[in-house]
Each structure stands twice: as structure tokens, then as C-alpha cells.
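For this depiction, one protein chain was excluded, whereas all remaining protein chains were kept in their positions.
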Amino acid sequence: MADKFLKIAYIGGGSRAWARKLMCDLAISEDITGEVRLYDIDKGAANDNRAIGNKISEMAEGGKKWNYVAVDDIDNALKGCDAVIISVMPGTLDEMASDVDVPMSYGIYQPVGDTVGAGGYLRAMRCVPMFRFFAAKIRENCPSAWVINYTNPMTICTRTLYEEFPDIKAFGCCHEVFGTQELLAAALKDVCGIEAESRDEIKVDVCGINHFTWITKAYYKDIDLFEVFEKFSDKYAGKGFCANGKKEAWLSNVFDCGNCIKFELFRRYGVIPAAGDRHLSEFMPQKWFLESPETALEKWKFALTPVSWRRQDLKERLQETKDILSGKKIVKLGKSGEEGVKQLKALFGSDGFVTNINMPNKGQMKGYPTGAIVETNGLFGLNGITPLLANPLPDEVNSLVLRHVYNQEAFIKAAFRKSIDKVFAVYVNDPQVASLDFSAAREMFDKMVANTEKYLKGYWF
Amino acid sequence: MADKFLKIAYIGGGSRAWARKLMCDLAISEDITGEVRLYDIDKGAANDNRAIGNKISEMAEGGKKWNYVAVDDIDNALKGCDAVIISVMPGTLDEMASDVDVPMSYGIYQPVGDTVGAGGYLRAMRCVPMFRFFAAKIRENCPSAWVINYTNPMTICTRTLYEEFPDIKAFGCCHEVFGTQELLAAALKDVCGIEAESRDEIKVDVCGINHFTWITKAYYKDIDLFEVFEKFSDKYAGKGFCANGKKEAWLSNVFDCGNCIKFELFRRYGVIPAAGDRHLSEFMPQKWFLESPETALEKWKFALTPVSWRRQDLKERLQETKDILSGKKIVKLGKSGEEGVKQLKALFGSDGFVTNINMPNKGQMKGYPTGAIVETNGLFGLNGITPLLANPLPDEVNSLVLRHVYNQEAFIKAAFRKSIDKVFAVYVNDPQVASLDFSAAREMFDKMVANTEKYLKGYWF
Amino acid sequence: MADKFLKIAYIGGGSRAWARKLMCDLAISEDITGEVRLYDIDKGAANDNRAIGNKISEMAEGGKKWNYVAVDDIDNALKGCDAVIISVMPGTLDEMASDVDVPMSYGIYQPVGDTVGAGGYLRAMRCVPMFRFFAAKIRENCPSAWVINYTNPMTICTRTLYEEFPDIKAFGCCHEVFGTQELLAAALKDVCGIEAESRDEIKVDVCGINHFTWITKAYYKDIDLFEVFEKFSDKYAGKGFCANGKKEAWLSNVFDCGNCIKFELFRRYGVIPAAGDRHLSEFMPQKWFLESPETALEKWKFALTPVSWRRQDLKERLQETKDILSGKKIVKLGKSGEEGVKQLKALFGSDGFVTNINMPNKGQMKGYPTGAIVETNGLFGLNGITPLLANPLPDEVNSLVLRHVYNQEAFIKAAFRKSIDKVFAVYVNDPQVASLDFSAAREMFDKMVANTEKYLKGYWF
Partner (left out) sequence: MADKFLKIAYIGGGSRAWARKLMCDLAISEDITGEVRLYDIDKGAANDNRAIGNKISEMAEGGKKWNYVAVDDIDNALKGCDAVIISVMPGTLDEMASDVDVPMSYGIYQPVGDTVGAGGYLRAMRCVPMFRFFAAKIRENCPSAWVINYTNPMTICTRTLYEEFPDIKAFGCCHEVFGTQELLAAALKDVCGIEAESRDEIKVDVCGINHFTWITKAYYKDIDLFEVFEKFSDKYAGKGFCANGKKEAWLSNVFDCGNCIKFELFRRYGVIPAAGDRHLSEFMPQKWFLESPETALEKWKFALTPVSWRRQDLKERLQETKDILSGKKIVKLGKSGEEGVKQLKALFGSDGFVTNINMPNKGQMKGYPTGAIVETNGLFGLNGITPLLANPLPDEVNSLVLRHVYNQEAFIKAAFRKSIDKVFAVYVNDPQVASLDFSAAREMFDKMVANTEKYLKGYWF
């Protein structure tokens, strides 16, 4: 059978690292070939990506299968596409600095600040106008294309796509669950001395919402990994364990953590949280894990990611781009570990498989509102993703998760009514923001709005 | 038609005031007559109530319709009864002191402390063994009797009855909604100059959970009271308004409040909370309304009820009992404003009517878990209460309410598994307790358990 | 308080008798006054009704409270209305003759032919274009008016209004349940010798779909009417009993019946069907009650209503109209027994009350599809009707009812896609039509479509 020819629009992708992973996965993928249209408001970035994409594509054994083009106009990028990938930065690092630093000045510490909480909701306010625009353009140019969103806040962005264009075929992808599978593999090795060949062998039933997802069942062949994880968490609770094998990695790398939040919550609730501790911490009351940067690091074994770090990291990635373009650095072809290309292949006729996915609830999470974006397992097949029925979460965990689900639903309604006051009602409901009284919360909110006004004006006011 | 003869068992009732109201309502009720069997672990109290009950009964125009007897044995009290009223004190004021004072020493202020929060859950732990016992005894002695519960925590107590004996015909009654109807009547007068003849004319659609109930629609004849309440809350927000007409009553009476929480929440969410501010405050994050007793009083216009006040109040009520028994004080016959007797009459064949009621959710609150005790309107009729379908709450409010609903459901499961650790997982989830870190919370919990151990031993450990 | 002034549009009303009842009820109603705008495609009928309406209005004690005007243009009729009443004849008696007589030639006997079955679906096909038009005009001219529909097929007509204009405030009214309450009153008298003062005292819990509604609980004061009806149906099953007291009334009056279907179904299922036997019979397999006109009459004690009878009846009503206009006949002022005016009053601020009503399912019937029109009890109040949660029906009855509910939902989708073939798929699914094989059914369908083509062309083809 001949390779399937796909037209893919890639919206954004300035983050470089991420785009490169996809380019590699495409270059070596079997069964599919095609064209990638790069659209970015930063035209230079799109052009760089075009050059690098084609470079990578040419490295593939068996020759170049993908042609990369930079497109100035979103309509031209989307027209007749089979698939759309959205991976944008809503604002710049300046906005992200406001999202993180203003709350910090009120004693609210966010290790990431891009999901829920003070920073998450401001970022969401910036995303809504963009994602309504994307959805409208997709409806106009390629209504039956599959749309993968990688942008955070994942839930709000994906939900906005559906609210604007209910028939959109969109889903959100996130690799946080993969990291937890790797932790389970490490536990299997640590407790039983058994080494799994790959993450895929660690089977997990997941449900919840993005970055606050939970594993209700896990196994490797005929071994129940909950029994393994119980021993493992008893061993490392309070001490920390880093899945990558590095000792106390959290002290030196802002992306690493000791998984102490996972151990704590598993021991309390009997289910395993399936995201990095940095993300998890932001969903719960401030006093639990984020009283101060010091307790976070010392007691719970994870660090905050300062925006200064992100600025430095960006600089390095920009340099790396230059080096690749100049030939000074060579991209090494290989699987990225991400699943986007595997998912696309399945949607267009290759082997189906089960993985975690963010989609509107149409029954996969009982007791959760219809239409809310939930993260559960789904079976990928030709032109469809079928959700698997999720196991029920313990009621104590529903108590933690549903407050966010309803807050997110309220946010979407507020956003489509363009009501700043209704957004504020959501904002104060957030368990982190709720550590302030109303007047402090309002002052903080107003500052954050003012700081990022450039991205809000014209839509919100 | 001859009066219907009813056998009513009254479990508890030591609180005196409450029992007296019922006695008056029974004495003057038409259509029904019968026997009231008083059962109390404090036999003296039951005996006093017997004497007072008969005294009141004899005062009725048209002669004595009810015979009161004190019964030592719960089986004898319940055997063959038509109705059972449960109004018990789970422990003494010493236990209540622990419920309120221990948390206070950790900076957690509870104006009441009997519903959710640190005090509420400890009280609930004491209630579960009692209510399992009551339910089992009812199943044994009078399985088809109607059971009215007045005891707090209302939700947990009623839920326990159903968990123990799923076919029980029980419901919980609370007058907090009545108080909000009176506030609406006051608003009608204040804003429109119209005086409602009675609370019954203020029609309200309510839903939520006991003490955290919400009015989604209210009217008086053809006047929409939401428009009225909007003007009213604009006028009194921040200043306070007391429904009984007394100026700044909250400064002198611990049971009064200025309704500033109701104004705040209504202005934020667009629905009217239907309980006293003292109760409402306990369901939300500490920083909102309970940062300190001073901010509560000064900013939000309500006071905490110290247990010392309750001790003094009890003393006065005991003296009053003596005075009534000795004839020094005469009870004045008249309607109490409570609805218990009206409800009983409807269940046994008198006119039906609609009022708010605590019952298991069987669909009246969509999106809420089946079986959880919710408070909505219900139509009373012969041998049945039919819930009315509740209007949906705003998502922001669901975010606030559902965290408690799932916490309460988790508590019940923990309680039937007798797991102290699972109760603690519920306890830390509470938005008030969540203002502490885990170790402080655990320490506080352990102290509270130790203080009230007498009522927990034999069931929980 | 001054009377409320209402503007009411009355669409249709040519049937005369029905309009007159409403005119009488309005004339003597307290609390409301106003204007009635009569719109009918038969302008003469509207004019006659205007004259009669004003005549009746003037007869009222205390003077004329309502002004009737005939309006040629539907926009003018609806503009700014507070309420709209729809009571139209979809076609003429010629179309009704086709609905009834064509199926009869295939051995399918329909006592009425206006609800489900061969005749019901053809009538529904004629109604859909009309009701889409009405809904669109209401959206345009008076989107917040209350709309009462009296037209059959009740379910399809009301459902069409909502499908076209989801925010419409419409409900369907039918007096079939009242007739069953009267039968229960007769049973009470027959079995217990007790005479109820009025139908209102017979309390019933109803649910199902229009003309196939079921009573799951019934009582009079403290008497359980199910126990009464059990004795009653044992006594009269097979023999027949006519609620109006006339012996074997079904032999002489096509609208009377012996209630033998009600007795049969109650004895089998334990719940009481709440519509006339003529309507009930059409929902079930042909062999049950409609094998032939003879078995219907002899065994089940009800007659078919021939269209010739309707023609004669119409002639008499037209003569009666002339006689009233000429003064030869005087209308007697008095309550009609219908509830439309009482409902309007409640919606505009008078006393609320509970009655049966056809509205979209939003949870009142668990297990039934959301949005389907179901008939249950509802509480009328200011500007709202709150459904009561229905008791579950026995599964055997759900098996009978749900096939129609899903058929009706399928019909609506077919109708909005204007697909004749999809309507045919619904048509053959009907338990009566299912007594034919596909080719006979298609032949019959095509004939019926051809006969009533005039009302279908332009919409369906």
C-alpha cells in the first residue's frame, strides 16, 4: 500500500524543541508522507522551522518524505488540511513573568503557573481569543481536519475550540502521564528487580483533568503495580525518588522532582496522581505543598521554575536553532517519545492503540459534567477516538478535582460572555487564590490584567 | 372525619426549647391526635418533657388531644410507631467546646461548628454510631414509620440513616431557609414598601446541601424578588441588615447577623444563599469570611457563638423548665413557625404543600451523586414526599458545593468502614481545615479525637 | 391589587367548543383582564369568535374584562404578547378521513387517529411545517411569551416548537388525566361510598407521554386509591364501567368507554393508565385491543370514532355558532373544567398549583431521553413551571412507552431533515403499523401521503 499523503498545518511551534521532536517523528514514520505548512505570528520562527524541517526530513533513510513550507496567512495554512497541530505561546515570557511573579508577591507560589491558579487563569484569558480564532478558521478552511492541541492551559484551550466550533475533531495531548509510567517502571525495577522494555508495557487506567490526572489501575504483564507502588512509596515517602535515576535531581534541575506529592496523595487516597509534582501542587490548597519555596523544596522535593530560568533556556534554544541552520549542530534522528505522529497515523489508517487523551466528556467520566474536557484513556482508530469508560475516583479525590472542573466550566461561560467579573468569581474560587481575602485577590487580579492588557484588549474590554 | 390517631416516638429532645415548639404545634393541630413517646438517654429530661407535654396538651381549646409518655427503652418507644422524631445532642457541651475551641487554638474560627469543618466532622464521628443504632432499631420496630431528623450535622445524620437502612422513610428538616424567606420579606418591604402577610407568600426555589442551600428563584405574587434583592443588597452590602429589624443586632446577639455574606455571594454568583451567615461562612475558605473573629464581626457582621454562651443559655433553659413544671411560668400556646407538624399532617392525609427538605438525591439535583443528601423543594402528600426538579446552580457555586458533597460521601464510606485515616483524608479536604498544613491538621485532629474519645470508643477504635 | 392586564394571542380555535370554554373561563377569572387577539387562517371563524368572545365577556358579573379582536396577520397577533394559545386543526376533516380510512382498508383500526400510529404520523407530518412557522413567529414577535399548545399530536407539536426555538416557554395541555381522576372518584364512591367534592381532591402522580400517561400513585385524603382501584377493577374488568354513570354508554356515544383497557393494564402492570381507552389502544400491538371494531366494542367496550360522526358534529357546532351570534342561543357562563386559565393566572402571579403538563424532559423522567416531551406533574408558579420528579414506571411499561418516545424523537429528526424515508422508518416501527409487512406498509404510507399532499408539498417535497 502506498504511503498516505497528509497535509498538516502547524500553528505556532516557536518553542523550537517541541517542533523538532515532531519533525523527527514524521521523518522516520512509516505509512505517511506529505506536506507541513508552518504558520507562526513570528514569521522568522516559521522560516527557521521550515529550513530545519526540510533538513531533518532529508536525513531520513529512504529519502525525504515531508515537505515543509512557511505560510504567512492562516487561511492558506489551513485550507484543505487533514490535520492541524496547535502549539502556541499565549504571549511572551514577559506575560509569563507577570503570571508567576505578581502572585509570588502575594505569597502565592506557582512552580509552573500555566494551568489553573492565578497564572493559569490569566494565561487562559489570553488564550481564549486566540483559540476562538483558530476554531473559526478551522471551521472555515478544514472543518473535518483532526486538531491536536499541545498548548496550556490544555483544558481551557481545548474546551474553547469545542465551544466555538462544536463539531471540531480536536483533542489535547500531554506527556505528563508518560512520566508517571516511567516512575512506575522505575518502581518495578526498584521493588521487584524487573526491567520493563518500554513505557508502553506499563499499562495504566487514567482519568481526571489535565495535570491533575489519576491512575486507578496499573500493571505490567501479570504484576499489579499498585502493590509495587505501595512498597515503593513507603520506601521513598519523605525522601524523594527521581525517575531518571539521578540522586536528588530536584536540587539541580527545575524540571525534576522527588515525587513526594505523588507518594503522599497515593498513601492518603489509594490512587496515583499522574502528573509531575510541580503541576499537581498547583491544584490543591496552598498550605499543602506550596506554603513557601523552601518547604516545597525541602519537604516535598520540587523547585519552582523561575521565569529567569525560562529566559535563559529560550536563549539557548535560539542559539541551538542558529547552530542547526548553520550546520554547526546536527539533529540526531530518532523517536522522540512523544505520541503525536503515532496518533495521526492511527487516525489515518495505521494500527490503533490506547493512550491518554483530553476530550469532551460524553460519558467516559460518570458524575462529571457533559462536555467538560477530561483526560482519560481513548482508543485511536481510523478517523475516530473512542473513550474508555473510566473507573470511578474515590470521593475524596472527586472533591478535589470537581471543584476545578466546575471552575473551568464557569470560566468558559464567563469567557464567551466576555465578563471580567465572572472570571474573577472563578479566580477567587481557585484553592491557591483562596488563600487571600477578596480585596487582596482583586488587587492581584487587577495588576495581572493590567500587566498583560496587550493580549486582552479588544476581546475582554 | 375523625381525627387521625398517630403514635409518635420522640428520640432525644433534651434541648427543651425545640421540644416545646413541637408540643405547642401538636396541641393546636387539627385532624390529628395521639400519643407521644419520649425517649432520652437523660431520663429526667424525658420525664420533664412528659409533664410539660401533657400540660401544654391540656391547654388546647377543645381539650387534650395528645398523651405524652416517657419510655425507658427505645424498642418500646418505637414499636409500631407511625412517626419518629430525632433531635439529639451528640455528646454534651464539653464535646462541643472541644469541637470549637481546639480548632480556634489553631486559628480556625467556627461560628457554630456543627456541620462541616473540624468541629462538624468530629460531631459527625459521634453521630454515626448513634444514627446507625437508631436506624437499626427503626427497621426492627417500625420499618414503615416516617422519620424526621432535626439533628446536626443534618446531612451526615440523615445519610447515615439511609446507609444503614436503605428503605427508611426519613428526611431532614431545617428552618434556615425560613430565615432567608423572612429576609426576602424584609427586602420587599424595604425596597417596595409591600408587606407580605406571611413567610409562606415568599416563594423560593431552593437547592444545595443543608446550611449551604441556595435560592435560584424567588417571588412574591407577581414580583420577582431577585430584582428586589439586587437593589437591597446594593444598598446594604458592607453595612449589614438584620431581618428582625434590630439595628446592628449582630453586635449584641450571637444568633443574629447582618447578612453581608449573603449580599457578597449574591452579587458574585447571582443566586441567594439560604442559610444564616454563621453557617454559610463555615463552608468556604477561611480567608473569605473567617480570618479572625474581628474581621467576621467588623467586616461581615456576624459573631462567633462561644460555648460559654451555650452553657449560660442551657442553664436558663433548664431553669425555665423548672419554672414551667412548678407553674411559675406558663407556656403560651401558639404556632411555632416550624413545619414538623404540618409535614406530619400532610404525610397522614391532610393538605399537601411544598417546602424545602433534606433527602437522598434521586435526580432532583442533576450532576449531583445519587443518594447524597441534598436540600431541595419537595411536595408533601399522603405517605410520600416528591422532590421538585431543582434549577441548575451556576458552575462557580457547584465548585463550592460539590467539594462538600463528595467529602460527605467519602465520610460516610469511611464511617461505615470505621477508618479513622479515611476520615482524616476527608477532614484535611475541608476548605477551613485546608488552611493548615498536614502535620498541624493531624495534630489538631488527634487532639479532638482524644477529647471526645468517650463517644467514639467502641465504634471507631 | 389591580388586575393584571394580559395580551393573549389565540392561534386557531376554529373548533368553536374549545374556544368557548376558554372564553367563559376568562370572563369569570379574577386577578386578570386584557385583550385576546384571534388569528385563524379561516378569517370568518376568527370573526365569529371575536363576536362571541365579546358577548361572553360582557355577560360577566362586574362587567367586561376582556376585549376580543380578530387579527388578519400573525405578526400583529403575536407582537408583544404575554401568552399564546395554539389550537389548530392540521388540515380539514378530509385529511382526517384519509388518516383513519386508508389504514382501515388495510385492517388497521384507529379509534381516534391523531396521536401515534398511521394517522398520527401523517397528521404530524402536516403539523411540523405549521409549528415551525409558529415557533419562528413567536421568536420574532414575543420570545418571552408563555405558549400553551392544545393541538394533537401533542408530543410532536410541542417538540417541534422547542426544536425550532429552544428558548420557547411552551407546554402542552391535555384533559385526559382529568377523566381518569373522575374515574377514580367514581371508584371511590362505588367501592367506599365516599363522594369527593371535586376532581382536585383526587391526587395523582402521573408520568409517561401524552395519551399514554400512567398514574403511579393516587389518593384521596388518607385513602390509598390503588387499593380502591384494585377492588374496582376486579369488579368491572370484562364488564366495563362508565365514569359518567351511564350504563353501557360506549354503545351509544363514540367518546365514552367502559375502561376495560385500563382495568386490563392495571391488573397486569400495577399502574393505572391515565387516558381514555380509545387513545390508549392505539399505542399497543394491534392484536391486543384493535383486532377488529367488533372485538373493540364487544370485548373492550369502546367504539371507533368514524369521521362521518365528526362531520355531523362539526355541522352542529357551526349551527350553534350561528345561533349564538343571532342570539337564538345563549352561552351559559360557568367554569369549563379545563385548566388553561388557571395555569395562565399562576404564571402571571396568582396562586401556584400542581397539575400534569407536557414539557421537555430535563430529568423529571429518569431513563428517558433529555428533551423528549414527557407528561408529568409540574408546579406552576410565577413565570415558571417546575417539574416534579416522576416515580419510575415498571420495566414492562417502559418497554411499551419508550418505543414510542424514541420513535417520536426519530420522527422529529426526520422532520427537520425533511426526509420522507426516515419518516417511513419511524412509521413501520409503530406497533400498529407493524402488523403489516413492509410492502403493504409502504403502499399505505404512499397513499396517505398522496391524499394529504396539499399540506405536505413545499416542505417535505
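A, B and C label the chains in the order they appear, each numbered from 1.
FYI, a residue touches a chain if its C-beta (ideal position, glycine included) is under 8 Å from a C-beta of that chain, and two chains touch if they have at least 3 such contacts.
It should be emphasised that the depicted structure is a prediction, and the values quoted were computed from it without experimental measurement.
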Chains in view touching the one left out: A, C
Contact residue for the chain not shown (choose from A:53, A:258, A:387 or A:431): A:387
Options C:43, C:246, C:335 or C:413, residue touching the unrepresented chain: C:413
Contact partner of the left-out chain, one of A:39, A:150, A:289 or A:348: A:348
Touch with the omitted chain, as defined above, among A:21, A:203 or A:310: A:203
Interface with the undisplayed chain - residues on chain A: 1, 4, 203, 205, 217, 219, 221-224, 348-350, 352, 354, 362-364, 366, 377, 379, 381-384, 386-389, 391
Residue numbers in chain C that touch the chain omitted from display: 264, 268-269, 285, 287-288, 291, 295, 367, 369, 394-396, 398-400, 402-407, 409-410, 413, 422, 425-426, 429, 431, 434-438
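Please note the rule applied: only the chains that are shown with their structure count from here on.
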Gap in Å, rounded to a whole number, between the CA centres of chain C and chain A: 55
Intercentroid distance (Cα basis), chain C paired with chain B, Å: 44
Multi-chain contact residues (two or more partners), chain A: none
